[in-house]
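Every protein chain except one is present and positioned as in the full complex.
And then chain A:
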């Protein structure tokens, strides 16, 4: 297993190289000059030329690409052309926000989706099954932006139950200095549970918004996986042996049904890490998705290149963890 792990890790390198190359090339294909985008309506030809020189945009493409790679290997992810803040610093700051939100959304999707999916499989073709599958369809079809705004207007503006956006209330955020950036944790670490509570309240609506689609998908996958497993011989055997139904389902059936589910959960979580742009926009959530998106709009090449690299790396690592977890779930699977 150790050898497999190492092999997979090494396999990451060509994947990541390929991704960075693709991103770099695509950025070049997008029309529009980064210097002009930065300077806006007022730009004169000389100013643009000067800025291009400054940003190194006139060097041949392969030089720009290799410079970027070389810097990455030294830990330098470049500097934002717009804000002049080092990209690594900004990503480090935004990472906990994205991770916390993605985790909350995935937790919601998993904690609700798996039980609903199991029940749907057990009570197949009943009202429960039809209802949960319909909700699943609605959930996956709903535009995220629309859902988010709807939730804000209902729960925040009209009912005043929850906040409209951000990670913390303004008053708290002014004086509170987070330790790790994971606010739920930081509040407890600092002995200020009201901060954790406030952060939790701010997490609810974005997590629901972001988690609705994964919830729908996980519900569906759990249901089909369970259905497939429940029809297997060994389940019949377990029942015949006289085991309690609960044992049959949870200990025997579910564990095997989880394989495809874990895969999907992993993929969903990986996607959420980089793709929560719409949710981040509505809720003013300072995450990585909106950072990269703004970078694209501004033609801020360093931000986009480094940002995508980080997101891709985490995605690939998550996939690796998912693959490794298979061995835990199914002893038949061996790694060579």
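By definition in this document, a residue touches a chain if its C-beta (ideal position, glycine included) is under 8 Å from a C-beta of that chain, and two chains touch if they have at least 3 such contacts; residues count from 1.
We adopt the following convention: contacts and distances are computed from a predicted model.
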item	value
Chain excluded from display, named as in UniProt, from "Lysozyme inhibitor LprI-like N-terminal domain-containing protein", "ABC-type transporter, periplasmic subunit", "Thymidylate kinase" or "Fimbrial assembly protein"	"ABC-type transporter, periplasmic subunit"
Hidden partner chain, touching residue among A:82, A:103, A:122 or A:190	A:82
Options A:93, A:201, A:239 or A:255, residue touching the unrepresented chain	A:93
Residue of A:230, A:248, A:282 or A:311 in touch with the missing chain, whole complex considered	A:282
Selected from A:223, A:252 or A:299 as touching the chain missing from the view	A:299
Hidden partner chain, residues of chain A it touches	31-34, 36-45, 47, 50-51, 54, 79, 81-85, 90, 93-94, 149, 152-153, 156-157, 160, 163-167, 170-171, 173-174, 281-284, 286, 290-291, 297-299
